[in-house]
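Working notes for the structure below.
A single protein chain has been omitted; all remaining protein chains appear in their positions.
Here the chain labels run A and B in written order, and each chain numbers its own residues starting at 1.
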Amino acid sequence: MPDTILVIAEQREGKLNRASLETIAAGQAIAAATGWALEAAVVGASVGSFANELAAKKLAKVYSVESAKLEPYTPDAFAAGLKQFIEAKQPKLVLMPHTYQVRDFVPKLATAMGSTVISDCIGFKHEGGKLLFTRQMFQGKLAADVSFTGNSPWFATFQNGAFRGDKAEDGASAAPVETVKVEIADGVVRNRPQEVFKEAKQAVDLTQAEIIVSVGRGIKEQKNIEIAKQLADALGGELAASRPICDSGWLPMDRQIGSSGQTVAPKLYLALGISGAIQHIVGMKGARGIVAINKDSEAPIFEIADFAVVGNLFDIVPPLIEEVKKAKAGN
Amino acid sequence: MATTAIPTTKISGGSFLLDDRRPEEVFTPEDFSEQHQLIGQTAEEFAVNEILPNVEKIEHKDFSVTRDLLKKAGELGLSGVEIPEAYGGLEMDKVTAAVIADHIAKYAGFATTWGGHTGIGTLPIVYFGTEGQKKKYLPRLAAGEIVGAYALSEASSGSDAMNCRTKATLSSDGKYYILNGEKMWITNAGFADLFTVFAKIDGEKFSAFLVEKGFPGISIGAEEHKMGIRGSSTCPVILNDCKVPVENLLGEIGKGHVIAFNILNVGRFKLGAMCVGGARVAIEHSIAYAKQRKAFNKVIADFGLVREKIANMAVGIYTGESLVYRTVGMMDAALNEVDKSSPDAAKETRKAIEEYAVECSIIKVWGSEMIDYVADEMVQIYAGYGFVEEYPAERTYRDARINRIFEGTNEINRLIITGFLLKRAMSGQLPLMPAIKKLMDEVLSGPSSDELDGPLAEESKLVGQAKKLGLFAAGAATQKYMQAIQDQQEIMGAIADMTIETYAMESVVLRTQKIIQAKGENAAALPLAMTRVYLSQAMGKIEAAAKKVIAAVADGDMLRTQLAILRRLAKYEPFNVIELRQQIAQKMIERGKYGIA
Partner (left out) sequence: MKILVCMKQVPQKDAPLKLNETATWIREDVSYEVNEPDAYALEEALRQKEKHGGEVVVITSGPARAQQVLREALAKGADRAIHLEDNAFVGLDAFNTARAFAAAIKDEQFDLIFTGLQSDDYGYAQVGVILAELLGWPHATIIMQIEKTDAGIKVKRELEAGFFQFVDMPLPAVLTIQSGINKLRYATLIGIKNAKNKPLRKVALADVQSAIGNNLQMIEKLYIPQKTKNTEFIEGPPAEVAKKLVEKLRNELRVL
């Protein structure tokens, strides 16, 4: 029997999330490189519908791993339930998206199984029979190829956007679906989570915006946000920011882009004074066009920008606003 | 508190001219304790997080912000290191005081305010106050609850403070002194609560008084419109029948000059540290600008003439650090010998610091000229953008200029340096005259070949030559003028220049030797390069100054003989400073700021 790769998909609010499909795509790519089989699982109280949805993808098998105790999510229940399931199925490699939920339980699960997680990967390599996972280190300044040195099951999680979800192949026919009931004893679950909620009263949905002007530390002072606002208005776009700006209270939290904020993919993402820490990049690298203005010629944001201006944003933005207005008036 | 143990024993002030020191005997930034580093970090974070975001407000004289910052600095303990614990201070070593001054000085406007408050605004009470005065004022000054100022200068008396016109008269009931007069250029005056005011009792006995803002008869004039440090307050203080309680007389009647001269001496080293701190900010801006500004399709940071400037800035900072911390290290070693519990502790402390009056004056002169140079080259790197207000170079340039003027002009300090050394030489405290005689005998007997080995042997030899050049010129000048040399300001100045450069050369060489001893020559490539560049600059200056003195005191055959000696003493194989500066600049540009690794 060949080795198996198992993808654990994540569902929330009645949907499989985008990152899950990205992880399926990652799994398919690794399966193609290694010749290993690929299976997937969804975890929850009653998740058969998600399993059926996944079954359309090119997978050898799909499981719905179920227990009433898996709803709502707790790290105790997920670790216990998945440990049982994985011990039974013995996959070689277990893949998950690097979501806030996964990072909450997967180190516990791996530890409970005497194994380890290579977390937050952005790719993989299969060289000379050896599987390497690429991950960013030192805030994205360096990358590392990391290998497993212990026994399987091996765990790896993939960063949002590391693979393209829309590239996840459909199967020729629906994959078989099997429901596996796991037993989670009373007393295993110690945390009592309450309802998930959103803090911002008038949530701005930046995911729908076609144009986003985003500000970072380079804006220096709260009052300077105004020129970014003027540029956003001139372009007919939304104003957004990196985490430090929202932490300082200069813009509300619901305008934050990045791993703890919103993930966006507008037609134009114009980054003003944003250096481009990974936590920010994961939230906007899907943008179709990225323009970055930054004083530091070595800012990581330039790595992913289509158009880059090395310079003082306070010099460039005012004439830019004028030019945009002129261009719009001419339309 | 014996936190600094280098040097382990007290070294005499001015002795650097005669004695050779070993690296183990000097304190360097590499010897900072964990505590020094943490305190530096607190000062640095305070400057970056609290001061810098407020620069614009402070620059426009919103002094409520300044007062808040002084309060915060006080709460953190940054303003109390030179105040005894018994009076709400932290009573820490002078290295700590220098570390704080160095790191807090990221914006000259506030640095001036803070320096004025913690230095001349507070120290007169620390060193000359009565128990009652200390108890009453020091805890609140340390906490930043009240702000101090120092009112010595007047419209027609600055460096010649004794020429003071402000008068004090004892009231008929003997309870008050009535002060009348006008003080000028008073730092912090616009918002200070407590002024150390100098006045002559009955127009004769020069004395100091602690004058609270609330006392009747004191008023503050309008803010001066200054070239720089606009974020600090500078106003006249007007005393119009100002009633000062007799218990607020500071020190003894008629002994005001002791306070006036000493307070500047005991605080001067911090000005040097602040100049170093300011230069570190300037180089960071300069590098950032040079890395993004393009000309002829290249960033200007790639051009040799720009790199030369960046390298020189770095050399200035490295040398400045070496000078400042070596000196405060010596002070701390001397202060360790002071019994803090003795009733004379304040006086002994003051004396221990004054021992290094020459070194402190050197730091002040050298540091202020270094930051002025750095600011000037910063403007040059920014070019047109350096000349407009929107960029930091313009303000840096204006702000730097005052350092050569206040805390004793550099001219006064040069006279202090040579005067102090000559005084010590005459009294035999510093065996300068025998050293000069020995040197004269030596040079007349022909070239010597003192071979040194070990790391930086060549560089150490250069320091030795620099000392000889200084002694040689000083010897020639004293032979001609004897005591009357005091009146030859240009000669005194030239000797001071040689003394300053010699101390700087030796400090930088000793520091680099110490780094090499600790980390090996490979890890010390950058310090070594900076040392060699500095030595090259300094030797040029020393030779020129020596020549100037010799040409003034000798002529004919005598002049030719002496010039021959001078050339021999000044001879060395030049370093490839173009290559060295390229290496230095490369490291700084890579890092984006000053550093020695």
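We take it that contacts are C-beta pairs under 8 Å (C-beta built on N, C-alpha and C of every residue); 3 or more make two chains touch, one makes a residue touch a chain.
Everything numeric here is computed off the predicted structure, so don't read it as measured data.
Enquirer: Using the touch definition from the top, which of A:Lys141, A:Lys167, A:Lys181 or A:Lys223 touches the missing chain?
Expert: The one listed residue touching the chain not shown is A:Lys141.
Enquirer: Would you mind spotting which of B:Leu78, B:Leu152 or B:Ile584 touches the chain that isn't drawn?
Expert: B:Leu78
Enquirer: Give the residue, chosen from A:Ile24, A:Ala41, A:Leu93 or A:Ile118, that touches the chain omitted from the document.
Expert: A:Ile118
Enquirer: By the contact definition given up top, give the residues of chain B that touch the hidden chain.
Expert: Contact residues on chain B toward the absent chain are 34-35, 37-39, 41-42, 45-46, 75-78, 80-81, 90, 92, 294, 523, 590-593, 595, 597.
Enquirer: Could you list which residues of chain A touch the chain missing from the display?
Expert: Residues touching the hidden chain, for chain A, are 75-76, 79, 99-101, 103-105, 107-108, 110-112, 115-120, 132, 135-150, 190-200, 203, 210-211, 235, 243, 247, 253-254, 256, 259-263, 267-268, 278, 288-289, 291, 302-311, 315-316, 318-320, 322-324, 326-328, 331.
Methods note: only the chains that are shown with their structure count from here on.
Enquirer: Suppose each chain is reduced to the average of its Cα coordinates; what separation in Å results between chain A and chain B?
Expert: It comes to 55 Å between the two C-alpha centres.
Enquirer: Would you tell me which residues of chain B are touching chain A in their complex?
Expert: Touching chain A from chain B are residues 53, 288, 291-292, 299.
Enquirer: Under the touch definition given earlier, write down the residues of chain A that touch chain B in their complex.
Expert: Within the complex, chain A contacts chain B at residues 221, 295-297, 310-311.
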